[in-house]
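Only one protein chain is missing; all other protein chains are in place.
Take a look at chain A:
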Amino acid sequence: MKRKPKLAIAGLTACSGCQLTFLNCEREIPTILDRFQVSFFPLGESSGGDDERFDAALIEGAVSTAQDLATLFALRRASRLLIAFGTCALFGGVAAMNNQLCDRAELFRSVYGREPEKDLIPPAPFTNFVAVDFSITGCPPEKTDLVALLGSLLAGTLPPTTCYPVCMECRSRENSCLLLDRDELCLGPIIQGGCNARCPATGIVCEGCRGPVSQANVAQEMELLLERGFDREDIRRRMSRFTPGWNYEQRD
């Protein structure tokens, strides 16, 4: 019988929400465990051996400590495929939202009441440190994206990707447009779709949890929101909630 592919599932600085997405696949978990060997999954209490090799490592979280970086390097070295799992891993996410606004050391002092460790890293995405083979976006990611990845790994490939914004699915669901019809601060036009416009479908604006879509016209979204009366700082704050690294001048 063919060897079962070995998986590592791990987290750096994050809320564990992405790893919980895995545990939330209740219906699929028996099949997943039948097809894969989940050999390193600290959250699920399997810790693996030191010299273990993985076919794929799914890692959530931003890199913000020396320990994070060590874990990331170790899993990179031990894995054939490294998958940035979730928005923090891809863009920095919630932990990084204030990167541009305040000094890291200052923040450390006020939270922990002592001098920061020397190697404090402002929360940063994986691509700042290692090569990433595939990514699944979302805060948290969609179950379907995770299952599609695992199915594809079994077939010896990676899933197809999409690059349409949230608006595309939002319009297809015949939602009322919160930006145009209700004058709300919706980031849908510049955010990667794939969540089936979860939030606008329930009448809540898209806050951008899936990060930028590849052809985002960032400068124009900013201009449009300013024209519609929103405050520049409010817009920036909203945009950096999940992705601190926007290029606000980007048009192409």
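In this text, a residue touches a chain if its C-beta (ideal position, glycine included) is under 8 Å from a C-beta of that chain, and two chains touch if they have at least 3 such contacts; residues count from 1.
Keep in mind that, in the parts below, contacts and distances are computed from a predicted model.
> The complex lacks one chain in this depiction; which UniProt name from "4Fe-4S dicluster domain-containing protein", "Quinol oxidase subunit 2", "ABC transporter ATP-binding protein" or "Phenylacetate-coenzyme A ligase" does that chain carry?
Protein name of the absent chain (UniProt record): "4Fe-4S dicluster domain-containing protein".
> Touching the hidden chain in the complete assembly: which of A:16, A:67, A:100 or A:220 does that?
Candidates A:16, A:67, A:100 or A:220; residue touching the omitted chain: A:220.
> With respect to the chain omitted from the figure, which of A:72, A:167 or A:185 is a touching residue?
In the full complex, the listed residue that touches the missing chain is A:167.
> Considering the whole complex rather than only what is displayed, give the residues of chain A touching the chain that is not shown.
Against the left-out chain, chain A lists 28, 31-32, 35, 147-148, 150-152, 154-155, 157, 159-165, 167-169, 171-172, 174-177, 179-181, 188-190, 203, 213-217, 220-221, 223-224, 227-228, 251-252.
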